[in-house]
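Quick one: the structure is below, questions incoming.
As you look at this complex, bear in mind that one protein chain is not there, while each of the others sits in place.
For chain A:
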Amino acid sequence: MSKRYTGVLERLPQHFRDFFMRRADQSQIPAFRSQGKYIPEEKRYTRPEQWKVLEGDRVMFVKGPNKGKIGKVLGLQPFTNSIYTDIAETEPLAVPRQLWQEDQNEYLIDYPKTVSPDDVRVVATLVREDGTEYDIAAEDVIFKGKYFDEDYKKMMPIRRVKYHEHIIIPWPRPDPAEDCVFSTPPEVAEERSHVENSILQFEQPADFTIQSLRDPIMKRPYKWDKQVLKKGDITKLTAPGIPYSETKKAMFEERRQIRESQITEMSAEVMEFIGSRVAEHLNNVTDPNFKQYVDKVSGQYRKQKLARREKEKQLLDLQIKEAEKRNKRVTRASAQ
């Protein structure tokens, strides 16, 4: 069935993934439960710099029941980012019949527990000046420089002891790999049969196009044929503007001067002048209604109104006090 229709764990967020993994584990009997924590594919170790130890290394345990003992790395378990060692604890594991080994006759086998590479330290053997050998356990290792390893057939980082970089811990020698049926001999792989010798002709057939490499019914658009430009794309694609000419700069300067010469605040003289003209006009008005309106909107009217209210309030207070006094006198007389 296509992955499109099945629940793919990798697609879920981390907390869901943990939840489902836990659920799946809980539903199993203890013998079938998975050992280590599930590590998503993008977080699995692939490079020797991440592992720090490889198959064949001697290591010292710094955690667990084997703490202080020295063992050997037997292999790597990529899907839990952990390593198999020769003196590891074992736990019973049930194996389905179709996966039985040749000399197996029980369902339960003792399966070694793995340890994290962080819980071990690499052990290296050094030689003193007098020729005697001694072991060191590197607290941590760092990687500086690279070299081509003939046995691994690839570039390998040089492993050094942290803070003692002159001490190089060589990688263990891997088991020699033999060619399989799918292997190509190196001389065939390295043979050169293509030389670019013309800008007109190409050895490929004339009807070949890059589009023919793609699936013609693929629904997803080709990733380089961008349909939408993002902000960054637009910035990259926009050419820088032309610098301003001298004429334009002069225009900007002139505009600035005009803006600065504008009057924004009224001067005292102007205010006086405008005030006198308004007062003169209002003084000549003879209409009584208009006078009342002008009185009402003027500042004086509000002051008078407030003063009047204050006076009325004082009067009211006085009346209330007098009434209270009178009431007291009446109640005292009636009590006697």
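As a working rule, contacts are C-beta pairs under 8 Å (C-beta built on N, C-alpha and C of every residue); 3 or more make two chains touch, one makes a residue touch a chain; residues count from 1.
Basically, contacts and distances are computed from a predicted model.
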Listed names "Histidine kinase", "NADH-ubiquinone oxidoreductase", "Large ribosomal subunit protein uL29m" or "Eukaryotic translation initiation factor 3 subunit G", matching UniProt entry of the absent chain: "Large ribosomal subunit protein uL29m"
Touching the absent chain when the full complex is considered, from A:Glu10, A:Glu106, A:Glu178 or A:Glu246: A:Glu178
Candidates A:Ser198, A:Asn284 or A:Gln336 - the one touching the absent chain: A:Ser198
Omitted-chain contact residue, chosen from A:Leu213, A:Met266 or A:Ala335: A:Leu213
Where the missing chain touches chain A, by residue: 98, 177-184, 189-194, 196-204, 208-210, 213
